[in-house]
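This is the structure I want to talk about, given as structure tokens.
For this depiction, one protein chain was excluded, whereas all remaining protein chains were kept in their positions.
Should a chain be cited, it is by its letter among A and B, assigned in written order, with residues numbered from 1 in that chain.
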Amino acid sequence: MSVPRHWRENVKRYRLLGTKCNSCGQLHYPERTVCPNCKSRELEQYKFKGRGKIYSYTIVWSPPEGYEFCKPYAAALIELEEGEIVTAQLTDCNFDDLEIGMLVELVIRKLFSYGESGIIVYGYKFRPLLPRSE
Amino acid sequence: MRHMSVTERKSGCDDMEEVAIIGIGCTPVGEPWHKSLRNMAVESTWAAMDDAGVDQVDALILGNMSSGSFNEQESLGSLIADYAGLGNISAFKVEGACGSGGAAFKAGVMAVASGYHDLVCVNGIEKMTDVVGDNATKILANAADREYESIHGISFPGLNAMIMRRYLYDYNVKRDDLAAFPVNSHKNAVHNKNAMFRKEISADSVLNSPMVANPMTLMECAPICDGSASVILTTKERAKEFTDTPVIVKGCSVKVDTIGVHDRKTVTSMNATVTAAQDAYKQSGMQPSDIEAVELHDAFSIMGAIGLEDMGFVERGKAPRFAAEGQIGIGGKLPCCTFGGLKARGHPVGATGIYQIVEMCKNLRGEGVLDIERGLTHNIGGTGSTVSVSILGRD
Partner (left out) sequence: MKTIKDIGIVGYGAYVPMYRIKNSDIARVWGNDPNRVPVKEKSVPGPDEDACTIACEAAKNSLLRASIDPTKLGAVWVGTESKPYAVKPTATIVAEVIGATPMLNAADWEFACKAGTEALQGALGYVGSGMAEYAMAIGVDTAQGQPADALEYTAAAGGSSMIVGPASESLATYEASCSFVTDTPDFWRRQYEHYPKHASRFTGMPAYFYHITNAAKKLCAEVNMEPNEFDYVILHQPNTKFPMAAAGMLGVSKEKIIPGLISPYIGNTYAGSAVLGLAAVFDVAKPGEKILCVSYGSGAGSDAFAFTMTDKISEVQGKAPNVKTYVGRRESIDYATYVRYREKIRM
């Protein structure tokens, strides 16, 4: 169980915080300290909106240890509105409805926990976009 | 501080010695419960040394992904040199996930080509069955981006399944054609006494096997297993002292790509394969049409297909059909996985790259199923985060 590791990442996972390069404008999620596009080290924090669409997906039937509690679950590459692609689980979805291009939104869920007495790691998953009347 | 531009820097073996493989050896791949990690590594080291006719080497380079997690053992350089009776030689581990073997091979080639060491043993070793199945899946996921891929419960079957789904969407190929890769591998493993699975399988059995991660089935995924393979390297010049059938390293390249699939420019091609292959072709002065056989990295059927396209053997989107038409079979245009590949010979991750070299050497020495002069091995780490491409020839 690595408390410091999860603590270090938690806020970025909660708020989808990445970086923006001040030299070339490229956005990054996960965050970077060196821009992979232009090697600049002038980067600032950038908050992604948390909306996107499915770029590809799968349904996992053979989870790694610690993830059986959600089996079977869908996972996806999600193309955010801003263009970046992130990897995440999908939740609250009907497997038969999944398709490339489906609109999704970020929600906070339990990613896993270190047994019944260890810490719970929360983070982002994505679910089919819910309607709002506005 | 002046930064050297890319064109100014050298790559490859331009003014270095050519390297030859003078000895090969390996253990059978499987679940040898009675053999420990050190047992297997020592066994293949000595098998290769016996084949070369030597009883000492100057350096031992291990290719291994995760002995610390699978076996709670690091310090492999010291451990194996010690238990192989090699004394105070130079020894260390090279890691590149499931591409550790290929990466270790390059380290060995560089050591000999540069003149640093005369006789080098490169040993790929992995013992995965010391932990239970889903723990092994979790450890393998260490090769992906831990904080941004693996933490979401997505391991390699899941990542490759997403690559497969996008490939099917982008290229409009017949999904069933991908079954041709495991079918071919199993067929070729029948003659290989070191293979884990030596039975033929049908495309139907592949497509109807249990779903691991949609749309990829169990029979499209390489097994969890144990194995060790070794090669002995020296210069081409010195090789004559040891053997009449040295295998020459014509090109050897290792390249990386982004660790996360989500950061790739495209998910249906692995840029590390493209650039490592281009580099290896450049070093060897060869083109794809010169290659007579490929030890392909078929850990998942989709990886085999994309690998063929990335290395310039088949047009984009056409590899599944190429395979389904039998062109990757022993009698086909480009025999692949001639000893069973990762799917049927097995995939003891860090060792696989060296198994591929051993198998290609057999084909080039006239001891295998083919009688060829030039072959290529392709070893992938992670989802293409580290890729090695080696081109071997008879001269």
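Following the convention adopted for this analysis, a residue touches a chain if its C-beta (ideal position, glycine included) is under 8 Å from a C-beta of that chain, and two chains touch if they have at least 3 such contacts.
Quick caveat: nothing in here was measured; it's all calculated off a predicted structure.
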Problem set entry | Displayed chains contacting the withheld chain | A
Problem set entry | chain A, residues in touch with the chain not shown (by the definition above) | 10-11, 14-15, 69-70, 89, 91-92, 94, 107-111, 120, 122, 125, 130-134
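The rule we apply is simple: only the chains that are shown with their structure count from here on.
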For this session: Between chain A and chain B, tell me the centre distance in angstrom, where each centre is the average of that chain's C-alpha atoms.
Result: 31
Exercise. Which residues of chain B touch chain A in their complex?
Worked result: 134-135, 137-138, 141, 145, 147-155, 157-159, 161-163, 165-166, 169, 210-216, 258, 260-263, 267
Exercise. Which residues, counting only chain A, touch chain B once they are in their complex?
Worked result: 5, 9, 30, 36, 55-68, 70, 73, 75-77, 84-89, 95, 100, 111-112, 121, 123, 125
